[in-house]
Structure formats: structure tokens, C-alpha cells
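Take a look at the following structure, please.
For this view, one protein chain was removed and the others were kept in their places.
Order of writing sets the labels: A and B. Residues in every chain begin at 1.
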Amino acid sequence: MEFGRISRRHLLQGGAALTLGSAFGAGGARAADTTIGFIYVGSRDDYGYNQAHAQGAAALKKIAGLKVVEEEKVPETDAVEKTIESMINLDGASLLFPTSFGYYNPHMIKMAKKFPKLRFEHCGGLWSDTDPKNAGSYFGYIDEAQYISGIVAGYTSKSGKIGFVAAKPIPQVLRNINAFALGAKLANPKTTTQVIFTGDWSMPVKEAEATNSLIDQGVDVLTCHVDGPKTMVENAARRGAMVCGYHVNQSPLAPKAYLTGAEWNWEALYPKFVKMIAAGEAIPNFYRGGLKEGVVKTSPYGEAVSAEARKHADEIKAKFLSTEGYSIFKGGLMNNKGKTVIAAGTDRGQKDPELEKMDYLVKGVLGATS
Amino acid sequence: MADGSIGLWTVPLAVFGGAIRVSTPFLFVSLGECITERSGRINLGLEGTLVMGAMSAYGISYLSGSPWLGVIAAGITGALLGALHAGICSLPRVNDIAVGIALMLFGTGLAFYLGKPLIEPTAARLPAIDFGWWSDVPQVRAALRINVLFLIGIALAPVLYWAFRTTRWGLLIRTAGESSDAARAMGYSVLAIRLRATMIGGFLSGIGGSFLSLFYPGSWNEGLSSGQGITAVALVIFARWDPMLCLWASLAFGGAAALGPALQSVGVTSGYHLFNAAPYILTLAIMIITCSPKRTLTGAPAELSITR
Partner (left out) sequence: MTSDAADPAQAAGVAPAAAPGFLAGLLQRYGTTIEYILIPGAALVGALATFGLFVALFGKNPLDLYFYMYQGAFGTWFSWQNTLTRAAPLILTALCTALPAQLGMVIIGGEGALLIGALSATSVALVMPWAPPLVVQAAMVCAGVIGGGLWITLSGALRQYRGVNETISSLLLVYIGLAVLNHLVEGLMRDPASLNKPSTREIGAANMIGSIPGTDVHWGLVFGLVAALASYILIYHTVFGFSARVAGGNIRAAKIVGLGVNKLILTICFLAGGAAGIAGMIEVAAVQGRTNANLAAGYGFTGILVAFLARHNPLGIIPVAILLGGISASGGLLQRRLGLPDASVLVLQGIIFVFVLASDALYGRISFLKGKS
């Protein structure tokens, strides 16, 4: 009896999805009956990486005719393959967003080959020519926002020492650290940025200890690149240090200490992707963008940010937004071991693939990559 | 020095500060487990209790605005989980180690389940007492901002040491742990004694959890404990069921947790994964050195399943 009721309701749900689909289909036949699956590696309310994606998913939920299904804490094993298949087989998903870096190879690739008619969009910027055409991997040049944060941090620091709590010495993290440090040096050439690696993406006690150690070293402005910046932000603020956020806006956690932050802007990008599909346009397999493309953004300035810092940061931001653009990494750039890593006269624009292999810390950063 | 940095002094200071900041959960869990194990039962589920305590403390503090209510709630939650453990273990033929593993899973799962809406909000934290007023060095002052729970934990160790030796209930617990027949012959219910001992153990572990979420690192999230509860249980064994040794061992563990980040901050950067594993390597090394196959461990309660 009860099961009969349930299955009847399923039928009704299925019918509803179809009608909604055709309503949405007015914009273009491709997006008819679209169910979109989001997969997160951690909790979607972690004040960090996963929450940023969940905010993007929430923006899609507001669009009529779209159904969003979500699953969190899916490990980067064959479990994600099964989650993708389950969303396809049981929920009828036709567009999938596996949002964690480690989902791509081999898991998402395998699924993209298995379901050639469906679309897969991965966050991480990993697509290469040999990968399936229905798979895409997008990413944002969040180092641009980090650079702006660095400028604000450089002006705000009184000791000229800035701290960076990082998870692992991998290119994406190193690029953020370097951009932040270069921004700080733009504001005050004497600034040093001290980095501590915790070893993993979510280690609250280690992150808190790293924060305390950095402050003990005289650091008075901190930022981080871990999955959930909450621990760093709260502990630094408690000790009277200033902070720059990461992933999402953490200013509610420490309104007085929060200067600015580098944020993802998935709530702008995801609806854009869906509109592109609805209009029958192809999303580039390798999609990148920075401040100008609206893939990343900076948090509004906190009250502790001086007028001078705001002015300089806004100036650089305007350059990022301009048609000419702005390069963070240009020659002659030395690493912190005294070796030239970008020769004088070379200008590595944001899209330069060399930057994706970054394995050094620039001059002015205290720390080592191994 | 003039620029406010204390250079290489960071390392000993961080280890000292870490011993104060990080040790409290170890201390409470190990003292609680000490009581439980002395009564002849092992509760491996304290990891779950710790996480449950952290979650409930944060939730109650957030809802009521009073962190101390949160601490009490954490204690009560812990005691309830302890009662559950003792209740199941009092059934015939039930293995206490297995029940512990089950409750570790159950406690952690329940805390994650109920704690979902608590990840974002900020709850009222426990206050710190400034013991560093005499120093001009801000780093020293920061290291000496101490929470009352830490002081209670430190005071608890000698009190327990004394209580095990001289008080009636200390003797009863030890009797239940050494020989349940003897306790029964004296007319006491061994199950009732163990029930109370496990509940007290759970109560203390819950409070240890409240320290994690309400003081340091000071917020609720799912990675908060990362095995501290289980390490604390291991710690009791090499502390030989002696509350004073539990205290020293907890301080050492707290210091060890601070070592990795502190070394990096002064430029020792290689092998941080191995430094992060230092507490576990340390525990194993101490157990290898101090254990012996020839005799049962000195101080080991004879009724304890892991030493029999």
C-alpha cells in the first residue's frame, strides 16, 4: 500500500520534470528536461571550497526548469564513478559537476567515455586534447584576487611580515602564495611572506598551530589556502592579527579583522554555463577566467583597510578588468633560492601554461616547496 | 628581536604553548579512560564521545549563548554514551573492545549528522585567563592565555591519584578492576561500579570535546578531532593507568602536535608529514620500550580484557 503511494508519487515527479523541461526548452531544445548533478568532496557548508560550489549550485536552483541534485563527502575513489552513474541512472542527470580536483582522472574521464551523450564539467582546469570531448574542466585565475589581497595585506602589515597557512606545496597553492607575496611586495617592497604547510586540506588543529606559530614570528596579517579557512580566520582574529579570506567571504567570522579575500564566483559561472547549453553553444572544454570574466571576485574591503590601500588595490583591479589585462608573473623574477625563474623581458600572461607547473616560491617568501 | 620576532625561541615556546593549548582534550580523555580501565573495562569509543562532546557543546553554546552550559551538555552527552557502553557490556558474552569500536562509529556519525547546521554559525567561546601579565613579550603572553578547563584537568590528575589510593570509591573501582570476585564477595555489584566508572569516563571525555569546539581550535567542524580520542586511549596504556603519568604524557602530546608547524616557521621544512605523525610514532616507540612480554604491565588492572 505504502509502496504503491511512493511509486505513484515518483511517476508524478517524473511527469513534472518533463513539463518543466519543456518549459525551459523554450530557450533551446538542448536544455530540455535538465537535471544537474553536483558532487562535493567535503561538507557543502564548510565556509570554504565546497561551500563556494554549493553557492553556485544554489544559483542554478533558482532557474525555473532546472532540477539540481547534490551529494556531499564523496571520496575521490570509484565511489565518485558510482555516484555519477547513480545520478544518471536513477535521477536522470544530463549535466554533471564533479567539483573536486581528484575526481578528474581516472574517474570522470571513465564516466565521460561511458556516457558520451552527457556533459561533464569538472573544476580544476585539467582537460587536454586526448580527453573525451563531452568532458570539460574549468578553473579560475584566483591568483588575481590573491594579488589584490596581497596588496591590501602589504599596506596593512605594520611588521612587514605576512603569514600564509597552506595545505600542500602543489602548483595551484604555490601560485596563490606567490601572487599574494608579489602583491604585498608591490605595496611594501620589504614585506616577507612566511608560509607553513599543514600537509592536508582539512586539519583544524594543525591550522590553528600554524596560525599561532606565524603570529609568534611577528606576522600580523594572515591568509590561507586550505579547504575551510574558518579555523585560521577565527584564531588569527583572536590574537589580534588581520586576515584575508579564501574561497568565500569569511567576514561574518571576524568582521573587524577581515581585510578582503579571494573568492570564487561560481554563482555567476554556473548559470552562464547552463544558458550556453540552452542556447546550443558549446562550452569550451578548457575554460578559464579571472576577475575580468567574473569567475573570481574579491570580498568587499573591511573597515581596517586604509584609503591608500583601497586606492592602490582598486587601481590594479581596474587593470585586471581592462582589455589589455595585467600580468602578475613577469621577468625578471627570482625564486627564494636566488635563481631566476622568469627571465627579464618575459611576460607570462595569465594563460601561460608554464604557470600551471609552478614549483617555486618567489623571492620574499620564507618557506620551502619540499 | 627589535622587530617583535623571537627567532629560534619560537620552537620551544610553541612546544610549550602547544602543550598548554593542545593537551587539554588528551588530558580529559585519558583521565576519564583511566577511571574506566581501572574498573576493569576498556572503552575504545571515547573518540566518538569526544566528537559528540565537541558538537553538543558547540550547539548548546550557540543556542543558549552560554559556553559553560555547553560544557555541561558535553559532559552529560559523554556520560550517556558511557552508560550505553556500560549497558551493552553488562550483557553476557559481549566484548567491550568491539562495543567501543561500535560506539566510536556511532558517536562520530551522530555528531556529524546533528552537527551539519552548526558548521557555519559562530558560538560563544570559553573565556581565557591571562597568566602572562608579568611578561612584556607578546608571544609569551599569548602562550599563557589559559583556559580554566586546562587548570581543572591539571588539578584533576593529582586528585585522582590520591583518590585511587586513599578513598573508598577509589578502592572499590580498583577492586572491581583487579578481581570482580573479590568485589562481589564484599557485596558490591561489579556491573554497577563499572557503569559508574564508564559514565564518569564518558563525562570527562565529553568535556574534553567541549574544549576543542569552544576554546581551541574553537569551532565545530568534522575534522576537529582527527584521532585525538583514540590517541588518548593509547596514552593511558603507556601511562600505566597512573593519573599523574597521564598528565605528563598529555602535555608531551600537546607539545608534539605543535612541533611540526613551529619547525617550519623557523625554516625546517622537510618531512612535515613525518613530523605530523610524531605523536603516533612517539606512542608506539614508548609502548615498545616500556612493555614487556614476560610480565603483565605494572599497574595494569587484572580484569582488563586487553591485558589478560
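Everything below uses one rule, namely that contacts are C-beta pairs under 8 Å (C-beta built on N, C-alpha and C of every residue); 3 or more make two chains touch, one makes a residue touch a chain.
Remember, predicted model here, so these are calculated numbers, not experimental data.
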Looking at B:109, B:127 or B:267, which makes contact with the chain not pictured?
-> B:109
Candidate in contact with the missing chain, chosen from A:90, A:307 or A:344 = A:90
When the complex is taken as a whole, what residues of subunit A touch the one chain not shown?
-> 2-3, 6, 43, 69-79, 82-83, 85-87, 89-91, 101-102, 106, 124, 168-172, 199-200, 356-357, 370
Against the hidden chain, subunit B presents residues 44, 48, 84, 88, 91-95, 97-99, 101-103, 105-113, 116, 227, 230, 233-234, 237, 271, 273-274, 276-277, 280-281, 283-284, 287-288, 291-294, 297, 306-307
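In this text, only the chains that are shown with their structure count from here on.
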How many angstrom between the C-alpha centroids of subunit B and subunit A?
-> 36
For subunit A, which residues count as touching subunit B in their complex?
-> 42-43, 45-47, 159-161, 194, 196-199, 202-210, 212-218, 228, 230-231, 234-235, 238-239, 252-253, 366-368, 370
Note: in the complex, subunit B contacts subunit A through residues 3-6, 10, 13-14, 17-18, 21-22, 116-117, 119-120, 122, 139, 142-143, 216-219, 221-224, 226, 228, 257-258, 260-262, 264-267, 269-270, 272-273, 276
